[in-house]
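Shown here: the complex without one of its protein chains, the others still in place.
In this document, chain identifiers A, B and C correspond to the written order of the chains, with residue numbering beginning at 1 in each.
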Amino acid sequence: MKRVMGTLIIIGLLAVGCVKRAPAPGVTDTEILIGNVQDLSGPMKELGAVIPSGSNMYFKYINDQGGVHGRSIKMLIEDHQYNPQKAVAATKKLVEKDQVFCLYQIIGTSPCEAIRPILSETGTPLIAPATNSGTMSDLSRQAGDLIFHTDTGYDRQAEILVGYILNQNSDAKIGLVYQDDDYGENVLEGIARAESEHEITVQKESYQRGAIDFKGQTMNLLKGGCTDVIIAGIVREPVTVMKTAEAMNYKPNFFGTGPTVDARVGKLAGSAGEGFTATYWAHMWNSDAPGAKLYRELCEKYDIPEPYIGLYHYYGFATAQLLVEGLERAGRNPTRKSLVRGLETLKNWDVGSFPPITYGRNDHAGVDKVQLVQMQNGEQVVITDWLE
Amino acid sequence: MADLIIENLTMRFAGVVALDDVSFSVANGEIFSLIGPNGSGKTTLFNCINGFNKPQGGKIYFNGNNLLERRPHNIIDSGISRTFQNVQNIPFMTVLDNILLGSHSRIDTKATLQRWLSQDQREIEEAMVLDIMDFLGIANYEQKYMVGQPFGIQKLAEIARALVSKPKLILLDEPAAGMNDQETREIANIIREIKEDLGITVLLVEHDMNLVMSISDRICVLDSGEIIALGEPEEIKNHPKVIEIYLGETADA
Amino acid sequence: MTDLFSGLTQEIISGIALGSIYALIALGFTMIFKATEVVNFAQGELMMVGAYVNFFFVTTFLSAAGTPTAWTFLVALGGSMIFSVLFGYILDFIINRPLKDQPIFSIIMATLSLAIIIRAVVAIIAGPISLMPFSPFGDSTVTFGNIVVSLLDLSIIGSAIGLVIIFYYIFHYTRWGIAMQATSEDPIAAQLMGIPIKRVYALVWIFSAIVATISGILLAPRIALLDTTMGFLGLKAFPAAVLGGFGSIPGAIVGGVILGVIETVSMGTLSFHFQWIKEINDIIPWIVLIAVLMIKPNGLFGVEKVKKV
Partner (left out) sequence: MKGRYEDENLYWIPVLIIFVFLLPFILKGLSFSYKYYLFVLNMAGIYIILNVGLDLLSGFTGLVSLGHAGFLAVGAYTSAILVDQFGVPFALSLIISPLIAGLFGFVIGFPALRITGMYLGLTTMGFGFIVKRMIIAFREWTHGSGGLDVSSPMLFGYTIKSDWNNYFLIYTFVIIAVIVGRRIAKSKIGRAFMAIRDSEQAAEAAGINLSKYKMLAFFISGIFAGFAGVLFAHTSSFISTDHFDILLSIYFIIMVLVGGASSIYGAVLGTLFIVLLDNLFVPLLKDQIHFWFNTQAGDIQSLIFGLIMFLFIIFQPMGLYGMWLKMRIYWKLFPFNPRQRFT
């Protein structure tokens, strides 16, 4: 009798198992498909090549070790040319045609914003969007519960920077040079909060994406008597601003948000870039953090070409670790829901590439602190602890 | 009874006198030809009547209306239409539509809008032009695109476009230019029919002397912007100044 | 330093340098338009290719010779020039010849798709990583009183002036230049007069490629990072060509300089003293352009083509 019951139970379990086995999209016995939409031929094409390369390196490492629950990870990349409409088309293709399991690392704020309806309609999670915009971790927005943001928002970065500057010199007159788009918009939000908190006014100068001359803005900062200048640009802008300022013998302290932490800023600006301080929301790739150590090991192991190695490549690697952790926690038969639930169980998760990350039902923000990285004698040096 | 009255018309382009104190009048229902060597101001005169050029002095009246007060697109309302020396057709439009273009001011925009969803308006419009196409013998071409049509058809289509607005006066700028003898004869017949059957006054600029002499009621000879002779074909033929100017050309024709 | 006058002078000089960049690109547009009535949307891409080719020449010679010397840059310049002559000839061959009798718009579209192709090919060959171009002048500056100008900017201004003089001379006083003018006025008549218009067209494309290469070489160090998006600067120089009047060589320079000065001054002094300018300072060049075109519909130096009835 017991044996019969046992058999029945086993059969029943198997049946349930079979029903449950109805695989989630993109998941086969040997493979998990991940979708990624990058800028491969637009203004951010360099990041579009480097960041996924870092991720692929980690996926390869995981796959070589047998994959996640026996499944290897395969990432499909589409191009959006930094155009939100193209991003939607590419995401539709990934979700509807290629049937990816989840989306990962989509670059750019407006592309990420534009695909929210697809996320909420299909329930596809988006892990680690490659934008610092603070709007990504806003749970009240559409599909907010499906997006897991890793980076400290631009608004938070700007706020922290203002606080740091005032802490160093309470009489500082702060100037801001920002890119006149969604990135700048987010920085401005943070600046506005800091302005009301510290009761100061920040002198704001804008430029257009793709601008090549910053004489006017730099002159204005000089005329306004700014002692500390925050540059919310990418690479070319801080370099040009600092060089222009140096030529005019104007020497404020320069700070940068988001992508300006790129090592090439210092390299290109030369003597002008000395002392440039940027915010960074992860451990430095060449630091002693365990994640960074593993990263350098893997770079050597997989023969990564020299120009790829650096912050962005490392960033791709670090977010890949998060994704793999999420897939681990999603269980042996992952579904999109179990991935979301799995990630929400992260409590002070720390593998030494990001500062500890905690997610929860009401918190998808990831990292919310930064460290400051300063150019000293042509080397990037971490000068502070984690600031909040 | 004078229909088109031109008084002391003077037109200068940057110092060059194109028309110098030209005065004449065209009577209702006649074929009035303007001849003269190249650059004598014939087309400029047309352009003044048509409003393209604003003369510095003089007056142009048609049926009592002062034409110089009108903008070019309003000239057609007073009953004057024209053709051009270099054919001005719309290549990627059918012959029918090209001709319909001439009926622009006769078609009520409101009615067009009201009947958009039916074919009726189209039929009303076509009815306006098909008579004229038959009249000129180009009805077979209605659905053909203008581009690639023989030159003769293009010329006739342009005349049809001018006729479709039901003008009282038609200005024909070298209708027989580039035609062979047979085609020129056909054009002559058509001009005569325009006058006789449709009762439209014709103001003609033409280089082909045979054509001009055979169909004109009166001829005006222009040289360097001045009228040097005006009268019936026989008078003009024997006018000493005209013979002087046209010695070479009449021998050819 | 901080008084209004010297600040303004500083900005204007910087604007002239920026405008000279626009002018150099506009010069390329203008030459092709003058001879063939084609708006070459790939002009910015020609410039980008020139910058890339020069970079590879410099790095090749650098790795051979060690440190960059003046000779390195000169040899690289010569190499890039030879390349741009070939490139211009090839472009004429693949764009102008097959489409000779086609509507102008077909050729314009061909240049648009060519721009896409060039960007993609360069990206595939050069890889996705941006390059860091060298400047023969480093970061050195020249000081006049309290006005500071970088040597690079001076060289850009100088080349713009030089090239305009050279091309103005070529177009107005040499046999080939006059042949080009005649071709642009009336290709059929020119052909009847015995002008080999095919060769004239090829020459125009070659000239245009040379100008593009020179501007690319000068511009690359100024924008700090060289990548394929440099081609989009062509779109920014487009209004300069139009403001000066398409087809006018001095017009390209004047148009470029005016727009460059407006851009720097409106971003600088103007927006410093009038806060609201900040909201619109990037469209001020466009507003100026539209206003000028309203008064002179063919640009500042353009000539109206009169159509005979």
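Quick note on the criterion: contacts are C-beta pairs under 8 Å (C-beta built on N, C-alpha and C of every residue); 3 or more make two chains touch, one makes a residue touch a chain.
Note that this is a predicted model, so its numbers are computed, not measured.
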Shown chains that the omitted chain touches within the full complex: A, B, C
Hidden-chain contact residue, picked from the options B:N66, B:S105 or B:N238: B:S105
Residue in contact with the excluded chain [from B:L4, B:L96 or B:I132]: B:L96
Sole residue of C:G50, C:G268 or C:G299 that reaches the chain not shown, by the stated touch rule: C:G299
Absent chain, residues of chain C that touch it: 39, 41, 98-99, 102-103, 105-106, 109-110, 112-117, 119-121, 123-124, 128, 235, 238-239, 242, 246, 279-280, 282-283, 286-287, 289-290, 293-294, 297-299, 302, 307, 309
Interface residues of chain B (partner: the chain not displayed): 50-52, 71-77, 81-82, 84, 88-93, 96-97, 100-105, 107, 109, 112, 116-117, 119, 121-123, 125-127, 130, 137-138, 140, 142-145, 150-153, 161-162, 165, 183
For chain A, residues in touch with the removed chain: 38, 40-41, 45, 48-49, 77-79, 81-86, 88-90, 92-93, 95-97, 99, 109-110, 113-114, 116-117, 121, 135, 141-142, 180-182, 184-186
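Everything that follows uses one rule, which is that only the chains that are shown with their structure count from here on.
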Averaged-CA centre spacing for the pair chain C and chain A, given as whole angstrom: 37
Separation of mean Cα positions, chain C and chain B [Å, integer]: 49
Residues of chain C engaged with two or more neighbouring chains: none
Sites on chain A at which at least two other chains make contact: none
Parts of chain C lying in touch with chain A, wherever the complex brings them together: 1-2, 7, 10-11, 14-15, 17-18, 21, 119-120, 123, 127-130, 132, 139, 141, 148, 150, 219, 222-225, 227-229, 232-233, 236, 260, 263-269, 271-272, 278, 281-282
Touching residues on chain A, where the partner in the complex is chain C: 40-43, 45-46, 48-50, 180, 204-208, 210, 212-213, 215-217, 219-220, 222-224, 235-236, 239-240, 243, 246-249, 264, 267-268, 270-272, 307-308
